[in-house]
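For this depiction, one protein chain was excluded, whereas all remaining protein chains were kept in their positions.
Coming up: chain A.
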Amino acid sequence: MKKLYIEPTKATPEIDFDPEKNILSIKGESYPENSFDFYNPIFEWLENYFDNLANNEKVIFKFDISYLNTSSTKSIMFILDILEEAYENNKNIIINWYYDEDNEFSYEIAENFMEDLNIPFNMIKK
């Protein structure tokens, strides 16, 4: 499994998925014109990664997101859906969601997401 790294741009976050360390990170802001074009390769990578992952491996998924437009919000929800499904298939995953106290936005989006999830979800103040 190859590492997935996508450099951040003004309107897209940095993607840093390391399948050796099992640390996957999304960091930055997201408001591209077409979110699905940006996130589709990420969905595919994740589905492939969890298909090949042993159940005893511990995975940390880090979100450090300061702003999302509505179509990116849908894409992040889709990622959480993939994570939740993997968790239900006995993968050992935790989510660390980093937020800035001065930015209500990042806290609020996490709140919208986490209520339907069973997966361990840590809110971490930066």
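Some notes on this structure:
As a convention for this text, contacts are C-beta pairs under 8 Å (C-beta built on N, C-alpha and C of every residue); 3 or more make two chains touch, one makes a residue touch a chain; residues count from 1.
One rule holds for everything that comes next: contacts and distances are computed from a predicted model.
The listed options are "Carbohydrate ABC transporter permease", "YCII-related domain-containing protein", "SiaB family protein kinase" or "CO/xanthine dehydrogenase FAD-binding subunit", and the UniProt record of the chain not shown names that protein "SiaB family protein kinase". The hidden chain makes contact, of the residues A:25, A:73 or A:96, with A:73. Summarising the interface, chain A meets the missing chain with residues 10-11, 31-36, 66-67, 69-71, 73-74, 77-78, 81, 103-105, 112, 116.
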